[in-house]
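Omission of a single protein chain aside, the complex is shown with its protein chains in their original locations.
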Amino acid sequence: MKVILRLIAQRIGVSLITLLIVSAVVFFIANLLPGDAAQEMLGQSATPEAVAELREAYGLNDPPPVRYAKWLGGLLTGDAGVSLANDRPVDALIGERLSKSLLLAGFTAVLAVPFAMVLGIVSAMYSGSRIDKAVNIFTLSMVAVPEFLLATILVLIFAVELNWLPSLSYIPRDATAYDYFRAFAMPVVTLCIVLSAQMARLTRAAVVEQLSQPYVEMALLKGATLSRAVLRHALPNAVGPIVNAIALSLSYLLGGVVIVEVIFNYPGVASLMVDAVTNRDMPLLQACAMLFCVGYLILVLIADISAIVANPKLRKGG
Amino acid sequence: MRSQLSALPVSGKIGLSLVVFWVVLAIIGPFITPYSASELVAYDVFESFSGKYWLGTDYLGRDVLSRLLDGARFTIFIPLAAAGLACATGTFIALFAAVSHRRTDETISRFMDALISIPSKIFALVMIAAFGSSVPILLTITAISYMPGSFRLARSLAVNVANMDFVTVARTRGESRAYLAVKEILPNIVHPMLADFGLRFVFVVLLLSSLSFLGLGVQPPQADLGSLVRENISGLAEGAPAVIIPAIAIATITIAVNLLIDSLRGGATYSAGSK
């Protein structure tokens, strides 16, 4: 147990260091390059005095490391600065949108995970069979399809041809469950298809890896049936790799939501970030970017920890 | 070579033919457009398939086929160059790390791990906000964002090879680090790195198309396939081919590469996703 805790603490430490490097990279790309935020805000016609005043007010005259430290300190205390585009605090802007993005990701995960598990395990059990080959071709294709193709096909079918669903997600103020369903159906399905294809492939690989181990052959030679050998012997050992696969696949969502939110006009963090790029709203952009990176790191951390916890070598007998 | 080709499963042959088809099209495309790609040739916008305009017309009444033929080169060649750059630098740095002292290796690896933790789309968005968008910048962005992935794979392969006895033998001979990296290790990791190059290509095609779809990629008057989807998105309600055809075109490229790589590996373990 002690060993496990130490390893986990180590992983968390590494993640924090990574996060620090990431924040530096994000900050320096966004700030050290051409373009003066003050000039930008006031427009070309602004007087030099006004620009200088604004620079002073925003601390833009400080040397970059100082500005980085201030920014980082602000992030840690929950103050991510003020949006340049609409003069509101960045935290408030993100706060409004975050729950909506999480809801979208949550729905997707709940649907995709069980589906992908079954698909992955079945094709591993019958690896080399027709089912396996069909699943392989399907998942191989789906992971390579751009989200906007899936989304446009869904819109064509369900909104244009059948007219069942609106082509844009809209949740009215007093939304019913049905409204939610209508709003979420297409974005969730789009994300689900790519996500579960990815996850099914990783799951299959994890299970196949275990099935090639001598202990599975041994179980068969003890008289176990194939399903017993898979369920009782291989799967318990594949749990770590499978959770790992789930966590890593979920990180796909971080990129996937960007397109889906924009295409369905869904008011989440990703579409906020795309707006920030268009407006060159750096404080907002930096904060959004850090949010996504934190999300990614948390998922990777979960993946790593699950691998540690599931390692039978760290288990103790009586 | 010939026997290798005939040994490919059907999916691999389909993949290979599509890859060849697209590369050829990307080269000769601009020369065989039936109409000028930028000229307004039809009075009707969002026309459907017809003998005159095989793939219909777009939101301004331009010929979709011509625009497709003209735009394919961006969707093929930027990713080819970016994936090549990413793989080559990734492999080079990985070889350097693998034969360096542990400290150096760890520092490089830690930094690369940090870069990997920035999802590529997010990285691209930050870069574009800072630098604007142009073909050289898109090339740089995509190359940088997929380099750490190549590095990670190449390093794990290189470290495995570096622990093999034949490398130890060369070390006991007193060979230089450069010799170990280039002559002993590199030849043994080239094959998997070529497959990785294919995967990176798929990643970049998808990323670039997504950026163009968001209006942040290739900028008008130039247009890649992703831009075509974006500019015609208003035709979706009419079910215009101008939206759906370029999107399908992108999918055929990426799926073809995935199928090809998968059948070359003879296994279904790895694949390119749109991470």
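For reference, chains read A and B in written order, and residue numbers begin at 1 within each chain.
In this text, a contact is a pair of C-beta atoms (placed from the backbone, for glycine too) under 8 Å apart; a residue touches a chain by one contact, two chains touch by 3 or more.
Throughout what follows, contacts and distances are computed from a predicted model.
Novice: So one subunit is absent here. Using its UniProt record, which name fits best from "Dihydrdoorotate oxidase B, electron transfer subunit", "Peptide/nickel transport system ATP-binding protein", "Fe-S cluster assembly protein SufD" or "Anaerobic dimethyl sulfoxide reductase subunit C (Anchor subunit)"?
Specialist: Going by its UniProt entry, the chain not pictured is "Peptide/nickel transport system ATP-binding protein".
Novice: In the intact complex, which of the depicted chains does the undisplayed chain touch?
Specialist: A, B
Novice: Specify the residue from the set A:Ala224, A:Val294 or A:Ala307 that touches the hidden chain.
Specialist: Only one listed residue reaches the unshown chain, and that is A:Ala224.
Novice: In the whole complex, not just what's shown, which of A:Asn61, A:Gln213 or A:Asn265 touches the removed chain?
Specialist: A:Gln213
Novice: Determine which one of B:Met164, B:Ala178 or B:Leu194 touches the chain that has been left out.
Specialist: B:Met164
Novice: Mind listing the chain B residues that contact the chain we can't see here?
Specialist: 164-166, 168-175, 184, 187-188
Novice: Identify the residues of chain A touching the omitted chain, counting contacts across the whole complex.
Specialist: Residues touching the hidden chain, for chain A, are 213-215, 217-226, 228, 233, 236-237, 312-313, 315-318.
Definition applied: only the chains that are shown with their structure count from here on.
Novice: Using mean CA coordinates as chain centres, what's the gap between chain A and chain B in Å?
Specialist: Computed from C-alpha means, the inter-chain centre distance equals 21 Å.
Novice: Inside the complex, what are the residues of chain A that reach chain B?
Specialist: Of all residues in chain A, those touching chain B are 17-19, 21-22, 25-26, 29-30, 33-35, 132, 136-137, 139-141, 143-149, 152-153, 155-156, 159-161, 167, 194, 197-198, 201, 204-205, 208, 251-252, 254-256, 258-259, 262, 273-274, 276-278, 280, 282, 285-286, 288-289, 292-293, 296-297, 300.
Novice: Inside the complex, what are the residues of chain B that reach chain A?
Specialist: Per the stated touch rule, the residues are 11, 110-111, 113-115, 117-123, 125-131, 202, 206, 209-210, 213-216, 226, 229, 233, 236-239, 243-244, 247-248, 250-251, 254-255, 257-259, 262, 268-275.
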